[in-house]
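Here's the structure, in structure tokens; my notes come after.
A single protein chain has been removed from this complex, and every other one stays in its place.
Up next is subunit A:
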Amino acid sequence: MNNSAAGTSSGSGDVSAPRRNSNRPKYSRFTQQELPACKPILTPRWVISVFTLIGVIFIPIGIAALRASTNVVEIVKRYDADCIPGNNTKAYKVAYIQDKNIDKTCNITLRVPKDMDPPIYVYYQLDNFYQNHRRYVKSRNDAQLKDRGKANDTSGCDPEDASNGSPIVPCGLIAWSLFNDTYNFSIGNQNLTVNKRGISWKSDRDHKFGNDVFPRNFQNGTLIGGASLDENTPLSQQEDLIVWMRTAALPTFRKSYGKIEQNLRENDTITVTIKNNYNTYSFSGKKKLVLSTSSWLGGKNDFIGITYLTIGGLCFFLAIAFTGVYLVKPRKLGDPSYLSWNRNPSGR
């Protein structure tokens, strides 16, 4: 029974041990802040590699983006001035556009600079039009657009919420100011069909604009804004409206008008018959008609490619500059002579 004797004697020692150690912090690498960690250091090699790597990645992307952009064929035609007879004052122009009795049909011709493969997207571009104005952005009601039963829900739509005592569907300033110029394209005598389906987001058509919600009481007020809507077509099929309701971020914006699904050859001349209805004259906004093909990156925008090239180039430059600098004035890594107390031996 030696063991038991030893056991009791050590047992009495243990009595005090746990009491003492109950306060003892538990050891773990976490609590002692000793977790294995990676401690990257910006060594010259790393600096040069990182900058070179960024350059190596960015420059090809930049070239690809720039090529994509240059491959896009884009025809931009401003027509707001041309479609008003004569060179007149703003007041005249406004009066002209607001006169319902004038036939505002206007023909312009476009020349195709390069072969354009379908689909060719047709956009209208407005300028100086503040679709992003807070008053404008807020002036809509999503519930009403989606749900037939919520026609009366016009909150937020003020002042275009009701007319003649009954609610407007779709209500609000955005819908009210719907763009209403129309374009008809022809090459020679042959009409170019513009496909107006599928220009809006599918999710918008399926989930945001109800297929049983019909325009009601729209453009019936004293003030007529933009386009009126076919009361027999559900909102989910009014794609112009759906596109228009996606407010643009900037005062200059393009919106889809339709698609031309046919080849256009270089030097083709397209005649566009425009119904010039929309009033941009009162705020001196430009109206442009845009025909554009698209690339993998979308439309024509050299900015992306240029930015990539610039930053990639800058990184190459930085890589070279750092290399040069490291060569000219090398600092051995971990050289203790750079420690503050060695650099200022007297402590100065």
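Everything that follows uses one rule, which is that a contact is a pair of C-beta atoms (placed from the backbone, for glycine too) under 8 Å apart; a residue touches a chain by one contact, two chains touch by 3 or more; residues count from 1.
One rule holds for everything that comes next: contacts and distances are computed from a predicted model.
Missing chain, UniProt protein name: "Phospholipid-transporting ATPase", from among "SKP1-like protein 1A isoform X1", "Phospholipid-transporting ATPase", "Cyclosome subunit 8" or "Mitotic checkpoint serine/threonine-protein kinase BUB1 beta".
Looking at A:79, A:121 or A:185, the residue that reaches the missing chain in the full complex is A:121. Checked against the full complex, the candidates A:67, A:111 or A:207 give a single residue touching the omitted chain, namely A:207. Within the entire complex, the positions of subunit A that touch the omitted partner chain are 19-27, 31-33, 35-44, 47, 50, 54, 58, 61, 65, 119, 121, 123, 125, 129-130, 132-137, 142-143, 146, 159-160, 173, 176-177, 199, 201-204, 207-208, 223, 225-226, 246-256, 259, 279, 282-284, 292, 294-301, 303-304, 307-308, 311, 314-315, 318, 322, 325-326, 329, 331, 333-336, 338-342, 346-348.
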